[in-house]
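What you see is the complex with one protein chain gone and the rest in place.
Note that the chains are named A and B in the order they appear, and that numbering of residues resets to 1 at the start of each chain.
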Amino acid sequence: MNLRLTNKQINIIEKANPFLIVSTIVAFTFGLYFSLLQSPPDYIQGDSMRIMYIHVPSAWFALMAYTILAGSSVLWFITRNPIFSIIARSIAQIGMIFTLISLVTGSIWGKPTWGVWWVWDARLTSMLLLFFLYLAYIFLWQSITNKDLASKISAALAIVGFVNIPIIKFSVDWWNTLHQPATISKLSSPSIDISMMVPLFIMTLATFLFLITVFFIRLRIEILDNKILRIREVK
Amino acid sequence: MNELKIKDLTCYRGDNLVLKDLNTKLKSGDSLVIRGSNGSGKTTLLRVLSNFIKLYNGKILFNDHNVLEDANYRNCFNFVGQKNCLKDNLSVKNNLKLWEIIYQKNISYSKLLEDFNISHLMERDVASLSDGQKKCISLLRLNFTESKIWYLDEPFVFLDEANSQILIQKIKNFNTNNGIVIITSNINLQNTFTNEIKI
Partner (left out) sequence: MFALLKRDLYLALYSSSSFFYTSSFFILILIILPFLFGTNDVQLQVLFKGIIWIGLSLSILLTMERIFNADYEDGNLDVIIQRYPSLETIIISKYITHWVVYCLPLFIILPILSFLFYVSLDNFFLIFLNLFFGSLGMVFIVTFVSALTLGAKRTIFLKAIIVIPLFIPFLIFGTNLGSWPILLALSMMSFVLSMYVSAYGLRLYVE
């Protein structure tokens, strides 16, 4: 089975890496320039709203990462190609970190906006639960010593989690409409001005490049790890 | 007459080749000892034979039926593994009761325990018994089925001289009643059972 994990894959990753790192840095330079200096401050929230340019992309990619995690788990079930199990594992850790970033930035943003560090807002709460779904996946993988078995089991858990995300989201939203105090304003204003759209777009691109870069680095480590494991087992 | 045939059995666990091109044939009354060092695949072989592991190359035939397709095969064998199937927090009697329900067979417990001369342990908690005593009790599971084949995984581990002799006698009796026995062991049993393969 491990024959499908060739040096070719590692070579591609190693060649792509410097290019990715440079483009991430360039994109972030542009993105930060536009979002911190070029764009106007929000007329209600002032400069504090600029944290949105980090918060929103990381929240998007946190969700996207779970989709990739579930998708590659499904593909793993269909093809049994170990590369999908490795992709799932690498993206899980990154997704967890992005979830954490969006939680922390959301909380920092909340302080000047709401006056408190944390509000039991539907979106924040769902993100918090998403964080624990990631955590469960990673812990489960680590706690099973037989790694062949671990990848099968955690793939199943990833799919179960993915099925559950809409249910959790639905129930948390519903709960929030029941309990939400009327004074809290929504996080994002209904329409974003075009002058904010441009930096948001560039920052999204930069975050995406950052995600891909880190993902490739993790992927390489996991592939090498996997190889070491196989060699040890055979010996 | 029953016949168990293993044809070109090859089995992988993960990427490791555990069993390679195993061939053998056993008839009613035969017993076979499988020798091999630790981790050589003895337990895997027994788990393949008892249909727990279903992914392998080659064929296992019982009376010329492939065991993977023969729905009746599961009633034909009994497997006593290294896990003793005993609940530590229950008494011996309650454990036997649980087996009785699973196997749907009524048996006199006291008579059963006499086999290994352990009638006095009936009311004791399993947790308080020695490993050898637990092993004796776990071997009593063989009496709950009318099976044609016994798969015994390391049955002599923890058993003292006297109990080993009792077990050997039990196996011989089973053989004379047309039973087939496959035993794994890492000690030499050549004096008792002549039929032996090494893996």
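Observations, loosely collected:
The rule is simple: contacts are C-beta pairs under 8 Å (C-beta built on N, C-alpha and C of every residue); 3 or more make two chains touch, one makes a residue touch a chain.
Computed from a predicted model, the values in this text were never measured in an experiment.
The chain not shown here is in contact, across the full complex, with A, B. Screening B:L86, B:L112, B:I168 or B:V181 against the full complex identifies B:L86 as the residue touching the chain left out. Here one chain is not drawn; of A:L149, A:M197 or A:I228, the residue touching it is A:L149.
Of A:T79, A:N164 or A:S195, it is A:N164 that touches the chain left out of the display.
The chain that is not drawn here is touched, among residues A:F19, A:Y33 or A:F139, by A:F139. Summarising the interface, chain B meets the missing chain with residues 47, 50-55, 71, 74, 79, 81-90, 94, 97-99, 101-104, 141. In the full complex, chain A touches the omitted chain through residues 129, 132-133, 135-136, 139-140, 143-146, 149, 152-153, 156-157, 160-161, 163-164, 167-168, 170-172, 174-175, 178.
Definition applied: only the chains that are shown with their structure count from here on.
The distance from the centre of chain A to the centre of chain B, each centre being the mean of the chain's C-alpha atoms, comes to 51 Å.
Of all residues in chain A, only 1-2, 146, 148, 230, 233-234 touch chain B in the complex they form.
Considering their complex, residues 14-16 of chain B touch chain A.
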